[in-house]
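Missing here is one protein chain; the remaining ones are kept as they sit in the complex.
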Amino acid sequence: MTDDRAFLKGNEALAYGALRTGLNAYFAYPITPSSEIPETLAAEFDRRSYPAFRTFLQAASELEAISMVIGAAATGAKAMTATSGPGFSLKQEGLSYAAGMELPMLIVDVNRAGPGLGNLGPEQSDYFQATRGGGHGGYPTIVLAPASVPEMAAFPALGFDLAFEYRTPVTVLADAFLGQLKEDLVLPDVAAPVYAPEWAATGARGATRHVLSSLHLELADQSRHSHHLREKRDRIAAREPRAEEFETDDAEVVFVAYGICARLARRAIRLLRARSVRAGLFRPITLAPFPADRLRRLVAAGRSKLLVVELNAGQMVDDVRLAAAGGADVRSVGEMGGLLPGSGDLVRAAEAMLR
Amino acid sequence: MSAAAEVYVPKLGALTALTGTPTHYCAGCEHGTLTRLIAKAIDELEIRERTVMVSSVGCSVLAHEYLNVDAVQAPHGRAPAVMAGIKRVRPDLLTFAVQGDGDAASIGLLELLYAANRGEPITVFLVNNAIYGMTGGQMAPTTPIGMVTTTSPSGRDATSTGPPIDATRLVAGFERPAYVKRVFLPIAPTPIPRVYNARGALEGAASVRHAFEVQERGGFAFVEFVSTCSVNWKLGILDAKRYAADVLRPLFPPGVYRDRFGVEGR
Partner (left out) sequence: MKREMIVAGHGGQGVLELANWLAYFHFLEGRHVAYTPSYGPETRGGKVKCYVVASDEPIDSPIVEEPDLLVAMNIPSMDFVPLLRPGGTLLVNSSLVSDGPPRTDLRVERVPAAEIAAGLTRFLPEGARDASIAANSVMLGALFGVTGEDPDRARTAVDGLFRHFLTDRKAAYVPLNVHAVDAGLALLGRRPVPA
């Protein structure tokens, strides 16, 4: 047992994970069920326990918060904010500008249920908004999907690495369940890589200026920039997909699930295998870029029954169908409104696919 | 450049804080004047290499093409928030934005007022020309009652849209701002026919400088420049100056509304 062993809520773990990766600035607007993230960071900011953590500020709105992140990120700082569905919609304005200006930053969406206010329960219904980029204009997206409290702590480091490597916002898409769930974990090491990007706007040096703008009034200029963003998206898609497989080698039916649903699927797999049904799990870790090639290889290797589990009306299932390209029977099971499917639901759906 | 504009734009010599790119501003527009005043202050204070401009949305959206400093684009109205983000992680830098009336007093009023309330050490220059210039002459929050715009074709009607917003008074209503001033920037008619005074530009030059000095001392600085938009007002350049003097100056009275550090007296 080490001192870094902890028992934390997912939201708290994410906050500590961010601090341990050398977070410089957090701009907050509280919204349930993500508020433990700013609360934890506010407390640590007052304790001054992380020297790199220079700024915690509660903004007047989601729009103000994401715009503050833009300002801090423009100077090369590691800056982030977190929110939940209704706030994530408002963040899209800033995300579009940040992606257009090619600014690295970390955004967390603790997905709650339903459109509008919905409720405070878990859903995965922001999948389209996060992976497609809910802001205007078209831009690359990177979306990470943790499935446990230890991963809530680990993903800020991965997120900032990717954000700075590709100069683009990275979203951690969690859900209300993962945000509120408490688990044991070993906190990640305090490793604070300092990025000193040459593009940062920290003052002109002689003739060298740093102009971070998403405005390209000349059509040819915007075209060049848009092609550059597209090339970036393709590079991310080629290099950064991440997925995890469990018991897929001999599986006659493979669950495709991310986040908390991957945990539910693991239990269902145990129950199915006890009933001599060979089930497995394909778990996307990056929702964008979607690990399509790896899933395609799985299908090509004969895993031709895919059962997608999601807490929405069927969103990731589109990406699964695109990846399978007609080579697999793809079906969908899930729940909405803050409820989770039971193991029985998953077992029955899997068995129905094999009949 | 028209002959009229050449008369009125002060010749201040080559400035290192100007890129030399000709501006897109219309003849007679005070945006061009303000650009030069800002460059002059940056040169005089020798702050060019640690200044980050935040580009707003409106006629000043291209200001980074003209001012030879680092720049970051803000979403429409959010320049004060972007500046706050910069200053919170890099208090050693100076930051400013040139906002229009729509940017600061309409879509971005919350960002302006909250930055003012927190007393963020930033500098906001507001160009109030009482109309949406870049989008082509729609009603602004500062449009006077009765002014015809493309979205108030019968003249602005207070019973429907409320009276004009006075951003300077709103900002001055908070406790924390250190420097709040309103300057009448256009050349102004004098009792002598065809003779105009350029006191606004001189006053403006000092105010821009003060606004940076106040930021250096940790204060929130806000200067509103009452300006013209002859193109969208559909007036000649000189008629626009007269309209501004007759209608806008009484509506938006120039003056020092806050000077906590006493920079005006020096």
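Note that the chains take the letters A and B in the order they are written out, and that residue 1 is the start of every chain.
What we mean here is this: a residue touches a chain if its C-beta (ideal position, glycine included) is under 8 Å from a C-beta of that chain, and two chains touch if they have at least 3 such contacts.
If you're wondering where the values come from, they're calculated on a predicted model, not measured in any experiment.
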Chains on display which the left-out chain touches in the complete complex: A
Touching residue (missing chain; options A:H210, A:R233 or A:R263): A:R263
Given A:K182, A:R278 or A:R348, the one touching the chain that is not displayed: A:K182
For chain A, the residues touching the chain missing from this view: 1, 7, 120, 177, 180-184, 263-264, 266-267, 270, 340, 342-343
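Heads up, the rule we're going with is that only the chains that are shown with their structure count from here on.
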Chain B contact footprint on chain A (complex, rising order): 24-25, 27, 54-55, 57, 59-61, 63-65, 67-75, 77, 79, 93-94, 97, 100-101, 201-206, 209-215, 217
Residue ranges of chain B in contact with chain A within the complex: 48-52, 54-55, 61-62, 64, 68-75, 78, 81-90, 93, 110-111, 114
